[in-house]
Every structure is written in structure tokens, then in C-alpha cells.
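Only one protein chain is missing; all other protein chains are in place.
Up next, chain A:
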Amino acid sequence: MIRARVLAAVLVVAGVAAIAVGHHYRPAAEPPRSMPSSPAVARSAASSAAAASALTRGDLLPTSPPTRVRIPALRVDEAVTGLGQNPDGSMQVPTDAHTVGWYTGAPTPGALGPAVLAGHVNYKGADGTFARLSTLHPGDQVEVTRQDGITAVFTVTDVDRYAKDRFPATAVYGAIDHAGLRLITCGGDFDTRTGHYTDNIVAYAELRSTE
């Protein structure tokens, strides 16, 4: 009798603990899916009407590849590797859950134009570095250290979710009049048939300062 009570008590404790662990691992909240409205394009159109002497806006750094990325709000501090394209034209992705990839077919972080960093939401049984990317808020900082030793400090302006089959190429990769950064990971539903998530989460940021 006492043994049964002890067992029941142990099960209650274990059950509550398991639910707490589950709560800890709960999926990150995501923004609603948006249509490709291209916030970046709207922004550059608005500013091109500004002073004709300077057609670009904000600080601009020379070209130098990134080596490390820090996102204090997500407790992220990871090495950066280069990513090209797969034979089918899609972007390569990092080969482990932690490393963040810099797409080499776009400008370097801090230089004029959109720099693109991609990281896994999860990979091979581990949560990825960008597991909680969707929880970033406008104003959060992203610090990218470059090979020239300069750290480019960006602030997040938007976080959006898009269906992968309607990926907003112009907003993410298109021309902008400032030094921008795009952080990309997966989101939405997981399609077990294809083995892929249906959506991408994209965080947009702008260069604010350099260190």
C-alpha cells in the first residue's frame, strides 16, 4: 500500500517535471504569415526622394566578410561560415545546428546592400542557433564581427514569416539604400512528406553603429 502511494507520488513529480521540460522546449512564437509586401523596397523608395547629394543613408563600411554573430536577446554567439548555392539554385545551409551561414552571393555585413545570414531552427536532433529567431523584436541588436576587426551593430526593424513558395526575393535580396542585414530560418508547419518546413522566418535589420 505504502509502496503504491510512493510510486504514485513519484509519478506525479515526474509527470509535472516532464510537463515543465515540455514547456521549456515549446516552439517559439511566430509572427503571422505575411504576403511578400517588400518593406525594404517601400523604404528605399521613400528615402530616394531625400537629399540628392547623398543617395544612400546611414553609415556604410567597406567590404569585409563576417566571422562571428552575436544576438544578445537570444543569447546567441556563434561562428559564421560562407554559403553558396546548391546545384538547383537554392541557398546552401550550414552543415551543423550551431554555425551561422553568410550567403556569399550578397554584400558583406555593414557594407551597402542586404547581407544575408541563415541558421537552422533545428538540425539533426538539436535546436539550432536560430531556434528562437521568430521572437526577436524591432529594436533588438545583432552584432556582426568582420574579418577587418570591425563589429557592425544592427537593430532589428521587422520580423516576418513567408510561405517558402512565395519567398519575397526582392525584399530579402533586392537593392536597398543602406547597410542592411537579413537573418533567415525556418518556421510554420513541418511537412513530413517533404521533410521541410513550409515557411521561412526573416528578420530584417539596419546598421546603427560600428565598434
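The rule is short, and it goes like this: contacts are C-beta pairs under 8 Å (C-beta built on N, C-alpha and C of every residue); 3 or more make two chains touch, one makes a residue touch a chain; residues count from 1.
Throughout what follows, contacts and distances are computed from a predicted model.
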When you check the chain that is not on display against UniProt, which of "4Fe-4S ferredoxin iron-sulfur binding domain protein", "STAS domain-containing protein", "Quinol oxidase subunit 1" or "CHRD domain-containing protein" does it turn out to be? "CHRD domain-containing protein"
Missing-chain contact, candidates A:74, A:111 or A:159, resolves to A:111
Determine and list the chain A residues touching the chain excluded from the picture. 1, 4-5, 7-9, 11-12, 14-23, 25-27, 44, 48, 52, 55-56, 60, 63, 65-67, 79-82, 84-85, 88-91, 93, 99, 102-108, 111-114, 116, 118-128, 130-131, 147, 162, 164-165, 167, 169, 173-177, 184-186, 190, 192, 195-197, 199-200
